[in-house]
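Apart from one protein chain that is not included, each protein chain of the complex appears where it belongs.
Up next is chain A:
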Amino acid sequence: MISSAVLRGIGSLARTRTAFTAPLAVRCYSHAKVETDEEFDSRWVTYFSKPDLDTWELRKGMNTLIGYDLVPEPKILDSALRACRRLNDLASAIRILEAVKDKSGPHKEIYPYVIQELRPTLQELGISTPEELGIHKV
């Protein structure tokens, strides 16, 4: 926007060039396709749903997901918890719940919502929340 204005100014000072008198609506954004939220969610649900997911892939997926600037949707977490069950890893399942609470940061309403959504899965798989085990505080 600044560059086009400057160019237009220079164009008026020198000769008028058709290339510089382009309409304001043409902006210089990237042409890459932006992934929608649903596409992102389903991609990650598919990732964790792989039947022969190994421990490295679980760890890599979780660490990458936590690295993003977002709190994962309950359906992604459900898929990840089921992957923990397939790998017989209860500790990682509890760790994932702790990580979700940490990711919510100051937004204290996110974690109770996520737990509420995951409650059927937690009961089915027998995963205790950090609060139930008492490790949510020092």
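Just so it is clear, contacts are C-beta pairs under 8 Å (C-beta built on N, C-alpha and C of every residue); 3 or more make two chains touch, one makes a residue touch a chain; residues count from 1.
The rule is short, and it goes like this: contacts and distances are computed from a predicted model.
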Name per UniProt, for the chain absent here [options: "Trafficking protein particle complex subunit 2-like protein", "P-type ATPase C-terminal domain-containing protein", "Cytochrome c oxidase subunit 4" or "ALA-interacting subunit"]: "Cytochrome c oxidase subunit 4"
Full-complex contact with the absent chain, from A:Val45, A:Ile66 or A:Ile110: A:Ile66
Which parts of chain A face the unshown chain closely enough to count as touching? 58-59, 62-63, 66-67, 85, 88-92, 94-96, 98-99, 101-102, 125-128, 130, 132-133, 135-138
